[in-house]
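Every protein chain of the complex appears in place save one, which is left out.
As written, the chain order gives the labels A, B, C, D and E, with residue 1 at the start of each chain.
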Amino acid sequence: MKFSIQINEGPYQHQASDTAYLFTKAALEKGHEIFRVFFYHDGVNNGTRLTVPPQDDRNVIKRWSELSKQYNLDLVLCIAAAQRRGLLDENEAKRQGKDAHNIAEGFRISGLGQLIEAGIKADRLMVFGD
Amino acid sequence: MKFSIQINEGPYQHQASDTAYLFTKAALEKGHEIFRVFFYHDGVNNGTRLTVPPQDDRNVIKRWSELSKQYNLDLVLCIAAAQRRGLLDENEAKRQGKDAHNIAEGFRISGLGQLIEAGIKADRLMVFGD
Amino acid sequence: MSEGTIKKFLYLNRKAPYGTIYALESLEVVLIGAAFDQDVSLAFVDDGVFQLTKNQNTKGIEMKGFSLVYNALGDYGITKLYVEKESLEERGLTLDDLQDVVYEDENDDYAEKKSILLVSRAEMGQMMETQNVVLSF
Amino acid sequence: MSEGTIKKFLYLNRKAPYGTIYALESLEVVLIGAAFDQDVSLAFVDDGVFQLTKNQNTKGIEMKGFSLVYNALGDYGITKLYVEKESLEERGLTLDDLQDVVYEDENDDYAEKKSILLVSRAEMGQMMETQNVVLSF
Amino acid sequence: MILHTVNKSPFERNALVSCLGHAQAGSSVLMIEDGVYGAIAGSQVADVVNNSLATVKIYVLEPDLAARGIAKEKLISGVQLIDYAGFVDLAADNTTVQAWL
Partner (left out) sequence: MILHTVNKSPFERNALVSCLGHAQAGSSVLMIEDGVYGAIAGSQVADVVNNSLATVKIYVLEPDLAARGIAKEKLISGVQLIDYAGFVDLAADNTTVQAWL
């Protein structure tokens, strides 16, 4: 079965990204396919490579990057939500005249159409948020 | 009278930072002093210079930077909260071995002791959050 | 479902506007989603009914108002806005407190029709069961 | 208030742990704040009482558990944990469901004493009125 | 006395009801952000608010009310409207401010 995942909250503040991660991992381990993980609202904050969580805590961002690598996951940050909140890749930084970018490995930035497509193409859309 | 302000949520997702800003501005315009604005939890996300909000919307971050300049406001991001969420100044970026930093003009990063001090030194502590 | 199939998309709106961004960013998805030719419904349940109040004026809080966008949804082919009666009543509201959202029916000589469908909680629950994809805000 | 004055600091905890970070980051402030020699009280009201449950095991959700830190607060001189009776009852809990938080009273030959003060809603409201600085989480 | 602030809709969360359950006679409660919906007459929580008005002063932040399109005529009588300057005054005039987040 094909799942799409939507995440509406950033790392650490809410459990949404943790739950989504554990659900996604469990689905993959059962042999299901993950069509896409779409990060919306504050969810885009899951895509920053600048975090330095405490050493005795989980690294929410790194965990997504690694899962993406292992299973070739499509991790998409909504561009409109990302712009509001200060998440940029190299291209966006150039285009917006910003002097730095902060997107983590395995994530890409794209439009809201990717969320609709995720809803159309997958058998189930799972939403995790506040 | 001396006020301190605590902000617990990031820009745009919650109204907390907007309300805190309008309260702070109103207090300053009435001749009160703002001892410190302390950004905690997701509130640290108010301190990123990488945001590009829609042109027809307010720029929450820039507004804080400008108010800080006008009134010499002390805008402090909690270091522990900032590390979890990927907010860094140049020093922190170096110390943590990160290749970029993203803190906006007028903000500084410091410890939680600054919040306690803000509570002790001010006549009133105002908390804005979710 | 095969590629060309039209899915029933439900946008479930349960939050008030302005206090959080969910209502605004939900509307942004609806507008983008309209280009995908799916069968779209919007549900306004619980505090979601506050999104549709008349006379919203955000000048004093310096935020972008977006309530007029609901009335433009008809132009995007989005004409089913389910509003829950019990949710209104619990909040001391009636339909008169809401905008009069309308659309022009191109299948009926562009007659102006109401987009807001006032339904009971029981009907809302039944409508939910007919959907394929639910986006919650 | 002059420089040397001790203020009454209240940490108002109204949220459950783990679903959001407020409980954990509140505790981090409490620990740092302990160095400032103020008169500190913690209030556990509404879902805040869930922070003190026994036997929290976070292994299955891969988050850092922090419930044992409450029992270490006594070592930081924080010995007043007000827990609201009505909040427990509404949630189907009794004091037996909570940890037995204790401290050693250095003014009483290090006798072990209870840090948890079970109070009624009315008493909690009165206690709140005696505070100078309230940090809400 | 305490100035209590409530920024949540009383239909979504328990903050307002909990606040009113703790507020002592003579204290003040200010509804801001989505909290302003608590001032609507005839709602599910209007009775609780009305009863509290006997001992507690209740204020609503007018800019937040206007943003949400709630007409003044719809409010519980006895609830007072203030602007941001009034919010600052309330915070100064009370001895402590307590947020019900």
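Throughout what follows, a residue touches a chain if its C-beta (ideal position, glycine included) is under 8 Å from a C-beta of that chain, and two chains touch if they have at least 3 such contacts.
Predicted model, so just to flag it, every value in this text is computed and none were measured.
K.L.:
Quick check: which displayed chains does the absent chain contact?
P.N.:
Result: the unshown chain touches A, C, D, E.
K.L.:
Taking the full complex into account, find the residue in D:35, D:61 or D:111 that is in contact with the omitted chain.
P.N.:
The one listed residue touching the chain not shown is D:61.
K.L.:
In the whole complex, what residues of chain E lie against the chain that is missing from view?
P.N.:
Spelled out for chain E, the touching residues are 11-14.
K.L.:
Determine and list the chain D residues touching the chain excluded from the picture.
P.N.:
Looking at chain D, the ones touching the missing chain are residues 14-20, 46-47, 50, 53-61, 63, 65, 67, 90-93, 97.
K.L.:
Counting contacts across the full complex, list the positions on chain C that touch the omitted chain.
P.N.:
10, 12, 14-15, 22, 45-46, 121, 124-126, 128-129, 131-134, 136-137
Methods note: only the chains that are shown with their structure count from here on.
K.L.:
Moving only between chains that touch, what is the shortest number of steps from chain C to chain D?
P.N.:
2
K.L.:
Return the chains shared as contacts by chain B and chain D, ordered by label.
P.N.:
Touching chain B as well as chain D, we find A, E.
K.L.:
Comparing B-E against C-E, which pair counts more contacting C-beta pairs?
P.N.:
C-E
K.L.:
Find the most central chain, measuring centrality by the gap between its CA centroid and the centroid of all protein CA atoms shown.
P.N.:
Answer by centroid distance: B.
K.L.:
Measuring centre to centre with C-alpha atoms, which chain is farthest from chain C?
P.N.:
D
K.L.:
Using Cα averages as centroids, what's the distance between chain A and chain E in whole Å?
P.N.:
38
K.L.:
When the centre of a chain is set as the mean of its C-alpha atoms, what distance in Å lies between chain A and chain B?
P.N.:
Going by mean C-alpha positions, chain A sits 26 Å from chain B.
K.L.:
Indicate the residues of chain C shared as contacts by at least two other chains.
P.N.:
18-21, 61, 63
K.L.:
Listing for chain A: what residues touch at least two other chains?
P.N.:
Expected reply: 12-13, 41, 54, 80.
K.L.:
So, with touch as defined above, which chain pairs make the list?
P.N.:
A-B, A-C, A-D, B-C, B-D, B-E, C-E, D-E
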